[in-house]
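Mind having a look at this structure? Questions to follow.
A single protein chain has been omitted; all remaining protein chains appear in their positions.
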Amino acid sequence: MAGVWLIPLLPLASALLLILSTGKMPRQLVALLGAGSVGLAAICVALLARDFLADGEVRQLTLWTWLAVGEFTPRIAFYIDGLTVVMMSVITGVGFLIHLYSIEFMWDDESICRYFAYMNLFVAAMLVLVMADNLLLLYLGWEGVGLCSYLLVGFWYRDPANGRAARKAFIVTRVGDTAMALGLFLLFTELGTLDIQPMLVAANSHWQVGDSLPILATALLLGGAVGKSAQLPLHTWLPDAMAGPTPVSALIHAATMVTAGVYLIARTFGLFLLAPPTQEAVAWIGLLTLLLAAFAALAQSDIKRILAYSTISQIGYMFLALGVGAYASGIFHLVTHAFFKALLFLAAGAVIHCLHHEHNIFRMGGLRTRLPVIFWSFLIGSAALAALPFTSGFYSKDAILLSAWEIPGIGPWLWAGGLLGAMLTGIYSFRLVFVVFFGSAHTEPDRQPGWKMATPLIVLCVLSLLGGLLVLPLSGVFPPAAHPAASHAVEYISIGTPLLGLLLAYLLFLGRQLSIDTLADGPLGRGLSDLWLKGWRIDQLYDAVWVRPYLGLSHWWRNEPVDRIYNALVSLCQWAHHRLCALQTGQLRWYATSMVFGLVLLVAIMLRNAT
Amino acid sequence: MSGLQIPMEHVLALAGLLFSCGLMGLMLRRNIIFMLMSLEVMLNAVALAFVAAGAQWGQADGQIIFLLILSVAAAEVAVGLGLVLQIQRRFKTLDMDQARRLRG
Amino acid sequence: MMATLFYLAAFIALLATGLALTRTNAAHALIYLIVSLLAVAVLFFLMGAPFAAALEIVIYAGAIMVLFVFVIMMLNVGQEGIEREREWLSARNWVVPGVLAAILLLELLLALRAAPATTSGVAVTPKEVGLALFGPYVLAVEIASMLLLAGLVGAYHLGRRFIVRRERRR
Partner (left out) sequence: MSMAVLILMLLGGGLLAWQSERIHPDLPRWTALATVIVALVFLLVSLPPEQPTLPTDPRGTGDWLLHLKLAWMPRFGIALELALDGLSLLLLVLTLLLGLIAIASSWSEIDFKPGLFQANLLWTLAGVCGVFLAVDMFLFFLFWEVMLIPMYLLIAIWGHENKTYAATKFFIFTQASGLLMLLAIVVLAWQGLAASGRLSFSYFDLLGLTLDPRLGWWTMLGFFLAFTVKLPAFPFHTWLPDAHTQAPTAGSVLLAGILLKTGAYGLLRFCIPLFPEASLQFAPIAMGLGVAGVIYGAVLAFAQSDFKRLVAYSSVSHMGFVLLGLYAWNQLALQGAVMQMVAHGISTAALFMLAGALQQRLHTRDMGRMGGLWHQAPRMGACAMFFAVASLGLPGLGNFVAEFLVLLGLFAVQPWLAALAALGLITAAIYSLWMMQQTFQGSPDEQRKLADFDVREMLAMGTMVVALVWLGLYPQPVLDLAQPVIDSLQHLVPSDNAVVALAPGAAVNKP
């Protein structure tokens, strides 16, 4: 399979073409090029996947040596195993659907060319990320997707708020990336290579389980993963990143880029196995994130922010899975999440598209009959999100929770937390469905989605429903997990909890048997809903702890404090100049006297030296 | 000539005394003519020292230096007195404290 | 006898110099200065430098001092000038110059405590001086002549404009 390099090259070439056309290309051609290149890449991936499933052989391809300095010889090389194939399939498959959808969604935008250029660039970078043979190339893809995320979140650059959101996204993830870069430095310094597979081997031979160095290295890598995957404490950028066009949110901030952290940890799981404390930290971060994000999702009113928080929460599940060593389950959830979250975002985008860019769910309502395709898509997506039985989300989430239960000691706690999260997921996802699609209409849709929008929705509906039946070719990648042997009671509880959430949502938001207003009106309720609406006020905290001090510092230094030293020197010279000028009186006698004084001194010195 | 032998310290002390007198005059007087005279005294004192030194070794060098000093003094007085005339014309005074255009 | 003469001349030189520098009348000062120069000429003679003594009288006391006389005559400072000089010579003005000069003198005297020596008592004849002057010192003669030329030009330049203006004013 020598043509593997074509897969990232196709979207990259398309992106370059689109950029070089500087917006002068006709729309049809732009759409064809933009979506077509990803479609072609998807076909290539499909061919690759077929081959791979047939022989299960790991494929490696070196294009050229990136740079060679002493022992540091990273290559531009690809490493394709089961995990990569899965990721590539998701990226190009879901990516293609979203590109197709974008054609209609962005048709009227004057900068559609730029849009597709960025999107294609993103797909290329993401492919490089997952196909990379070494961590440096992975880092290239990692930063590349970050850049595309920045460009696309700030796509509508005229609104400064979008630019702000884009910058926040880039800078917050950059914090994580920097930690990751340090992790790479540490790994290279200690192990002498950044090629992933040799590195894992070297790590196993150099380090014992529980050594401090692997703990430090994995903690730094985790920093990168946490930033990119919007986990605590670096999750704050994701809700704001919804400022970008909705297909962007679907592709980048739901299906692919934000799961890069999960991919990174899964890819380097051999290191994490050497560092149990970090591994446990991954689980706790996942749990904490999924709970906090789920609570925050309850109180949002912007349709995309709800989905954003739910994304954070779902990635929390993936981290939980990684933390408890259920790597395959984590990746499985990644895949199903890509399906149903892309579906939800695309459906939400369709709603927004049809309702003149309305984002507030309380100004929607009653869309069930008016936009049936969207309604059913949304319903299926929400069901999968809430992990209702037999949807794709059910299989993956269930596997994670069961794996968590298995962990001795902390396992039940993780499991219980995950369950609570599952119930909350049920509540917020159906709250969304009930508020938007049931009840009375507040805004009338002015158009219906066309086929380019509907097709991806339908395909994703099918995938969201049936995705749970997929068998991912991950057996060669991860160590075989112990077969979950939990009691039936545990399983029943796992199944029942999302249903409980659904029921609660029904009672609160549709049947109105429970009054949401009385709950929210109490002092506690008001405080909590306010707290959750603002995402636990973590933004404010960071604002106070990081942003303001930095602004203050830069303002304080603005006028170059170092220059004061030199200015002081200048002042000293000026001062001395004036003093010395005063000596020059113009009086001959004064000069003569000074000279005599000098003479006296000189002779005195000579006398002293002579004796 | 007779073998008159004067202790060098005495001659040199005299030269020093004369020099100091001239120096004091230079610093003391405000009239430029007196300042020039003081300069002459100082030059003369130095010349005395040189001649004495020449006399100590019985060599001609001391007198030659005296000759040079003499020509320096002559030139200096010629130019100096020319300046005095100009100063008198420009400032209408010989007071050097008044002529201080060089003040920084 | 000769030694006595020497010390007498030295005393006269000192005294005359002191008086010269403290006069208020420039013409009087000049006369004292000439006396001082003549006394120094005697000293030269006694130290065995007759040629220097002659030059001291001819050029110093003669030519140079005459220049002073001419200038003083041209400036024609009257009685008020003398009064002003007296004012300037008040005791207060003596302090700093006096102290500095005294310190310098002290230092010079300290420096003289070196090995005792006397003048040789051998006269150096004008012939010897002339031989040395136009022998090893010929470059110095050249330089001196240049200097005198420069002085000549300078004095002419400075003085001429003074004279021309004066004539024109008439």
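Lettered A, B and C in written order, each chain numbered from 1.
Definition applied: a contact is a pair of C-beta atoms (placed from the backbone, for glycine too) under 8 Å apart; a residue touches a chain by one contact, two chains touch by 3 or more.
Keep in mind that this is a model prediction, so the values were computed, not measured.
Peer 1: Let's see if you follow the contact definition: name the visible chains touching the chain that is missing.
Peer 2: A
Peer 1: Determine which one of A:Val209, A:Leu466, A:Leu553 or A:Ala582 touches the chain that has been left out.
Peer 2: Checking each option in A:Val209, A:Leu466, A:Leu553 or A:Ala582, the one touching the absent chain turns out to be A:Leu553.
Peer 1: Tell me which residue among A:Pro8, A:Gly82 or A:Gly154 touches the hidden chain in the full complex.
Peer 2: Of all options in A:Pro8, A:Gly82 or A:Gly154, contact with the hidden chain holds for A:Gly154.
Peer 1: Per the definition of touch given earlier, which of A:Gly34, A:Gly144, A:Gly349 or A:Gly421 contacts the omitted chain?
Peer 2: Checking each option in A:Gly34, A:Gly144, A:Gly349 or A:Gly421, the one touching the absent chain turns out to be A:Gly144.
Peer 1: With respect to the chain omitted from the figure, which of A:Leu182, A:Leu472, A:Leu504 or A:Leu533 is a touching residue?
Peer 2: Checking each option in A:Leu182, A:Leu472, A:Leu504 or A:Leu533, the one touching the absent chain turns out to be A:Leu182.
Peer 1: Among A:Gly23, A:Pro277 or A:Gly598, which residue is in contact with the omitted chain in the full complex?
Peer 2: A:Gly23
Peer 1: Touching the hidden chain in the full complex, which residues of chain A are there? Just list them.
Peer 2: 19, 22-23, 64-72, 76, 114, 136, 139-140, 142-144, 147, 150-151, 154, 157-160, 163-164, 166-167, 170-171, 174-175, 177-178, 181-182, 184-186, 188-193, 202, 206, 550, 553-555, 557-558, 560, 562-563, 565-566
Everything that follows uses one rule, which is that only the chains that are shown with their structure count from here on.
Peer 1: Among line, ring, star, complete and other, which best matches the way these chains touch?
Peer 2: Basically all the chains touch each other, so complete.
Peer 1: With chain centres taken as the means of their Cα atoms, state the distance from chain B to chain C in Å.
Peer 2: Centre separation, chain B to chain C: 5 Å.
Peer 1: Quick one: report the Å distance separating chain A from chain B, using the average Cα coordinate of each chain.
Peer 2: It comes to 94 Å between the two C-alpha centres.
Peer 1: Where does chain C touch two or more other chains at once, residue-wise?
Peer 2: Chain C, residues with two or more chain partners: 96-97, 100-101, 104, 108.
Peer 1: Identify all positions of chain B at which a residue touches two or more other chains, and write them in rising order.
Peer 2: Each of 23, 26-27, 30 in chain B touches at least two other chains.
Peer 1: What does chain A use to touch chain B in their complex?
Peer 2: 580-589, 592-593, 596
Peer 1: Would you mind writing out the residues of chain B in touch with chain C in their complex?
Peer 2: Where chain B meets chain C, its residues are 1-14, 16-31, 33-34, 36-38, 40-41, 44, 47-48, 51-52, 54-64, 66-68, 70-79, 81-86, 88-89, 94-95.
Peer 1: Show me the residue ranges of chain B that touch chain A in the complex, using the header's touch definition.
Peer 2: So the residues of chain B in touch with chain A come to 23, 26-27, 30, 32, 35, 96-97, 99-104.
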